[in-house]
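Quick notes on the structure that follows.
Note that one protein chain of the assembly has been removed; the remaining protein chains are unaltered in position.
For reference, chains read A and B in written order, and residue numbers begin at 1 within each chain.
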Amino acid sequence: MKKSAFLGTLTAATISAGFAAAGTLDDVKAAGELKCGVSTGLVGFAAADANGVWNGFDVAVCRAVAAAVLGDGSKVKFVPTTGKTRFTALASGEVDVLARNTTWTFSRDVDLKFEFVGVNYYDGQGFMVPNALGVSSAKELDGATVCIQTGTTTELNLADFFRANNISYEPVPIETNAEAQAQYLSGACDVYTTDASGLAATRATFENPADHSVLPEIVSKEPLGPLVRHGDNQWGDIVRWTLNALITAEELGVTSANVAKSSMEAGGNPEVNRLLGTEGDLGAMLGLDKDWASRAIAVSGNYGEIFEKNIGEKTAIGIARGLNAAWTDGGLIYSPPFR
Amino acid sequence: MADLSFVRTELVPQKTPPASEVGVIGWMRANLFSSIGNSILTLLTLYCIYLVLASILPWAISPTWGAASLTECRGILHELGREGHFSGACWGVIRDRWTQLLFGFYPSELYWRPILAFILLGVALAPVLFDGVTKKLLLLTAVYPFLCFWLIWGGSIWLPISIILGFVFAIVIYGIVSKATSTLLGAIVAIVTPIIWWLFLAAPFGNLMQSFIPLGIEAVQSDKIGGFMLAILIGLTGIFLSLPMGIVLALGRQSDLPILKGVCVAFIEFIRGVPLITLLFVASTLLNYFLPPGTSFDLVLRVMIMVTLFAAAYMAEVVRGGLAALPKGQYEAADSLGLDYWQAQRLIIMPQALKISIPGIVSTFIGLFKDTTLVGIVGLLDPLALSTNIRADMAWNGILWELYGFIALIFFIFCFAMSRYSMYLERKLATGH
Partner (left out) sequence: MTMSNTPNPAGQGFQMSQLLYDTRYRSMTIQIVALILILLAFGWLINNTVVNLANLGKEIQFKFLGEPAGYDINQRLLDYNSQDSHLRAGFIGLLNTLLLAFLGCVTATILGVFIGVMRLSKNWLVARVMTAYIEIFRNVPVLLWIIVIFSIMIEVMSPPSAFRKGDASMLFNESVAITNRGVYIPEPLFHNTLGNIPLFGESSLRFDVSLDLIAFLVVLFAGIYAAMRVKRRADKIQSETGERPTTWWQRLALIFVPAAILLTVLGFHLGYPELKGFNFKGGTYMRNSLIALWLALSLYTAAFIAENVRAGIQAVSKGQSEAAFALGISPGRTMNLVILPQALRIIIPPLISQYLNLTKNTSLAIAVGYMDMTGTLMGITLNQTGREMETLLMGMAVYLAISLIISGVMNWYNNSVKLVER
């Protein structure tokens, strides 16, 4: 009998409106928190500190969306997801937005029925080898043992690359980055392959990072970005334009330090004013208030600030902007205009 | 001639046994070196123990308790002149994160709540587990599940109270209806009423009372719950909720109603035939499909449901063992007293069968507790998954053995204590012959 009581309570307490009912925006507002799917732990992208506060590049996107919608960047419920559970979590409404370095691919977009709202990191799959191996190109890796992190598109890219170049290899699939790192360092694999950002982050934590190098070949395109469910266009727009607001803010020089001041100055740069809601009312078109973008920027800064704080060159991870520089600096990060 | 025959008139004083037969040496001769084969075995074993200790101790003894990151640890060891990959453990990570491994992300100012719940668990279990404890405590045992969930998840106290009310209704209604009409009708009404209450009225009632008399503690969401607290919670829920289900399944499997028996056997064999991990995958990816559109339980709850179903199948087998171990005379005696099926079960069979099954129940619990390490694979933050999360922090990236060692130690302490208890119980229950 205790069983049914337990279920009864919890049914009463936890039944919440799911995907089909009202819009996600209303659900998020009603719940007072944004449910955001992140990785169970990935250096620089999502990790909890000793107090249980989540930080990282992907986490910052969640916080920005929460700030835009709910007015408070801390009102986020982080749901750790694994490679296997992430899509179901999103499809079943367990999370409202998934920011878990997920590669935008055709089948995920079309067949799995998700909507990628943009790209917050342009990545590509690379290889890391110890210098002692004397390898300077991935094409010299015939017969090598390769450690792969599973649950991603990595296995497929790897199989394609080696098949295309007609060389043999021995794949060692590994669930987490930490284990892959241990295997690689002890020489149980010759090569470690995952997204180049992950390689950089892993290499940064080695005792002697200089003994290892990342090979020049990047064997795949990995545009990583947040995604939402198909079908709720308003919600998709909110997440998309929050991301775009962060990108535009960097382009226009709006930072977390000056966002409060910039929004005061009506009559300055008109695009800044439109973005921050001092001119016009773009927020209302999204179903939000005027200050949505300035709140999103205030919580952890613009795109550039987020990048520098979590994975940039000043951090231990030390990733250069590269492809992820703003388009004005020769990168690919580009936002449609706010008008 | 004098009689030369000599008869000793007093006993020769007892000689002390030779030094090789008493004391340490004697003990060693008897227990360690009684034959050549035994001596070789002893020496080999000693050598193995030496090898294990020699490889672990120099690593484990390492003055790095205060370090705040792996780099700092390496620095400390470097100053001591200890270089290399295995020069010493980095215990700073345990100092920094041990509360996280125990409680997950539970707010630190509220740690007293799970601790209190854990202490109360001991008190609530005492009358069940040990003799000579006042049986009045059984009342606490009955209320404990609700108390525990309220303490850990927090929120309004009226919710658990309204749930308990459901049970009170059931008992009261059963009393009234079964006296007025028939037992069967009473039972049916007593089952249906609380279900209606829980489904439709309990939540509004709780909210209503909360708005009149607000009584509650700060609510904590289940994503904050992790580490060993999550493991214990899942294990306990699994065992407590699976016990009634397991009893029903065991009775069903033994009953002579073919359809009921078939259903019970199919359920038990299905659950026991597939790995827990696949059931957890079902909990994390499929369960939402099986529920009405728009329902969404959180993952902790879904995992608890699956673990309960899983444990119920094992529990049914344990209880069935208890039923089988009961002498047939007990059943016959119950029949001869004119008791009907349920009376016989309630008064004669179950109290004895359950008592015999307690060691089995405890070992099922140990198994379940250990199996909670699998929930990390579906994204819950059990101790092992937390260790991955800790390694995702730049300060501790690269730490491996310290975390595994700590987790293994805690698991060992819990499980070892429980298995000792179960052995004590077995000895106590082995009455007579």
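In this text, contacts are C-beta pairs under 8 Å (C-beta built on N, C-alpha and C of every residue); 3 or more make two chains touch, one makes a residue touch a chain.
These figures come from a predicted structure and were not determined experimentally.
A.B. asks: Among B:Phe281, B:Phe297, B:Phe365 or B:Trp396, single out the residue that touches the unshown chain.
C.D. replies: B:Phe281
A.B. asks: With respect to the chain omitted from the figure, which of B:Leu184, B:Ala333 or B:Leu347 is a touching residue?
C.D. replies: B:Leu184
A.B. asks: For the full complex, which residue in B:Tyr50, B:Phe130 or B:Tyr289 touches the chain that was left out?
C.D. replies: In the full complex, the listed residue that touches the missing chain is B:Tyr289.
A.B. asks: Just checking the interface: what residues of chain A touch the absent partner chain?
C.D. replies: Touch set of chain A with respect to the missing chain: 19-20, 83-84, 87-88, 91, 107-108, 111-113, 132-133, 141-145, 150-152, 155-156, 158-160, 162-163, 169-175, 179, 182-183, 186-190, 230.
A.B. asks: By the contact criterion defined above, which parts of chain B meet the unshown chain? Give residue numbers in ascending order.
C.D. replies: Residue positions of chain B that touch the missing chain: 31-32, 34, 38, 41-42, 45-46, 48-49, 85-86, 184, 256-260, 263, 269-270, 272-278, 281-282, 285-286, 288-293, 335, 338, 340-341, 366, 370-371, 373-374, 377, 384, 400-401, 404, 407-408, 411-412, 414-416, 419.
Going forward, only the chains that are shown with their structure count from here on.
A.B. asks: Need the CA-centroid distance for the pair chain A / chain B, whole Å please.
C.D. replies: Taking the mean C-alpha position of each chain, the two centres sit 38 Å apart.
A.B. asks: Per the contact definition, I'd like the list of chain B residues that touch chain A in the complex.
C.D. replies: Within the complex, chain B touches chain A at residues 70, 74, 96-97, 100, 104-106, 108, 145, 149, 159-160, 163, 166-167, 170, 194-195, 198-199, 202-203, 221, 223-224, 237, 240-241, 244-245, 281, 284-285, 288-289, 293-299, 301, 305, 308, 376-381, 385, 388-394, 397-398, 400.
A.B. asks: How about chain A: which of its residues touch chain B in the complex?
C.D. replies: Residues of chain A touching chain B: 1-21, 39-44, 46-52, 77-82, 84-85, 88-89, 92-94, 176-178, 181-182, 202, 204-207, 315-317.
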